[in-house]
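What follows is a structure written as structure tokens; I'll ask about it next.
Removed: one protein chain of the complex. Kept in place: all other protein chains.
So that you can tell them apart, the chains are marked A and B in the order they are listed, and the count of residues begins at 1 in each.
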Amino acid sequence: MNYRILLTSLSLLVFCLFCLSLVLGRDPLPIWQAANEVFTDRSSVFAIILTEIRLPRALIALFAGATLGLCGAAMQGLLRNPLASPDLIGSSSGAALAAVIILYFGWQGVSLQMLPLSAMLGSLLATALVFALAGRDASITTLILAGVAVNALATSAMSLLLNLAPSPYAMRELVLWTMGDITDRSMDDFWLMLPFTLFGWALMLGVGKQLNALTLGEETATSLGVNPSWIRWRIFIAIAFAVGATVATTGMIGFIGLVVPHLLRPLVNYEPGRLLPAAALGGAAMLLAADIGVRLIPTDAAIKVGVLTALVGAPFFLYLILRSRKEHL
Amino acid sequence: MSLLTATGVSYQRKQQLLLNNVQLELQAGELLGLIGPNGAGKSTLLKILAGLQKPTRGSIQFQTRALHQFSPQERSQKLAWLAQGGTIHWPLTVERLVALGRLPHLAAWQSATSHDQAAIDQAIQQTGIEHLRQRDATTLSGGERTRVLLARALASEPTVLLADEPIAALDPGYQLQTLELLRTFAQGERACIVVLHELSLAARYCDRLYLLKSGCIVDQGSIAKVLSTENLRNVYHIECEMGCTSIPWVIPSRYIAHK
Partner (left out) sequence: MLFSLSFMSHTVADSTPQRIVSINLCADELLLLLADPEQISALTKLSHDEGASYFRTKALTYPTTTGLAEEVLPFKPDLVIAGEWGGIQTVNLLKKLGLRVETLPLANNMQQVFSNIELMAELTGHPERGTRIVQTMQDYLTRLPAVEANAPLAAVYDPNGYTVGPESLRGQSMTLAGWRNAGELAGIRDYGSLDLETMVRLQPDALIDSPYTLNTYSRAEALAQHPALRGTRLNPQIISVPSNMTICDGPWIVDTIASLQRERLNLATQRSTK
């Protein structure tokens, strides 16, 4: 079956990229020696680089990428709009704002978990604000408008803090944080991100069929036993947790949630439900690949992975738009 | 036996009373026609009967239970609703689109069984869209789309089918084919309510008619009783030529200006 072949090959791709991500770096890692030392001498430098630096980096890329792809596909299926993205409901900007607030006031020193936990809280608060603004039975348009308003609010608050940054160095740190980066995270960061991510994913389980039904519009979907407003809140809460945890760990990584579902949709015959697992795998592959790319591009200052995804994603998206326009002519 | 009953149903949106104290009863094996001018409240009534909207007052009963006591899944297994026009947001293949009709019978993780596939195949065959199976559903003509969506509704094997203007976009051949199909469907335990504007076809295929105007049932009962010269003049503001040769026919001949 075609769909199974697609999922299998995507999984294989993710697996290969994951392994490459462990091997490749600015300086090559003698992988056999490192792998051997993991079992013999855990305190050796190569073993530590492999298990404490490259492994969390690859794991975070895997889970963050999968979250972005999955949430993008869910959001596009829910809104029945290929231009929707998980950023729409404020979860990314809320997380980024919270992180910038923490950095601005220098509270990151209070505890190592301070930054990711606050970012997650920011994400939930921003999403809750969107909920509160839109009301329980809000239409899609009201929701999008509420999302745009909350995003604008968060972005302007962030700009204010950048504006008031105590020094050029502080400002640089704040700006860099919003760019999306997964270097030098630790397993602790990964363990902190994991439960929230998995909770978000779990909420997405079984929404596929209902997203399929939404293809026929909300009323027909209702007549098929779907409760559109329940499914909407469920996806929103899932995004708030999963994307919140991701942004808290990596900063804002753009375009994966937008481009990956778009790219894979024809391969699953446009079925929103089948797109979910495919987009999760595709997102993971894209972020892993981008993170490998960042290490291989020889620049003095390391390029942030979020910059690379946007740099590759934006022109690609432009191409998609042009192509779809040609098709509709 | 009465399958679906509306008792004293009123529906108010903002200050407007869209339905006013509607009584309706659908018997098993019956093809019921719902007729009336544009804006009379036919679609609203159909949505309320399908459980998509809650009536402001009154209640709907399915067999012996109130409809609001049904879980969404139970309800969707018994009642199928076919939207007027109908939108398709993603370019699914026709077959996958028809398969959506099986959703009420599947648990979240269950995949389609051979019985599901049989129901899908039968619906596709009945609506004559065999040749469209692998087509992109968003590129269909209006008539093809109507039939695909009807197949979707039939695939869920409902007890009651509520069809909102299912033949509006169809050519005369498919109009007849579709109404034959609904006629065949509404037998035994099953029944169908269909919203129609073609009075000749309503007269020919329906067992009974409900005539709706400004949210009120003006008349209901046999074809001859409802399609009276007086009713048509009163509700549609038209004069009609009517007759019954081998089949009944109603041809509007003159529009009478509003007084």
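The rule is short, and it goes like this: contacts are C-beta pairs under 8 Å (C-beta built on N, C-alpha and C of every residue); 3 or more make two chains touch, one makes a residue touch a chain.
Keep in mind the model is a prediction, meaning the values are calculated, not measured.
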item	value
Left-out chain, listing which of the shown chains it touches	A
Selected residue (touches chain absent from view) among A:A170, A:L194 or A:L311	A:A170
Where the unshown chain meets chain A, residue by residue	25-27, 29, 45, 48-49, 52-54, 103, 108, 112, 115, 166-170, 172-173, 176, 181, 183-186, 188-189, 300-302
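Just so we're on the same page, only the chains that are shown with their structure count from here on.
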item	value
Chain B - residues contacting chain A, complex	47, 50-52, 72-73, 75-77, 79-81, 83, 86-93, 96-97, 100-101, 103-104, 106, 108-109, 149, 152, 156
Touch list for chain A against partner chain B, complex	80, 205-206, 209-210, 212-217, 219-220, 222-227, 265, 269-272
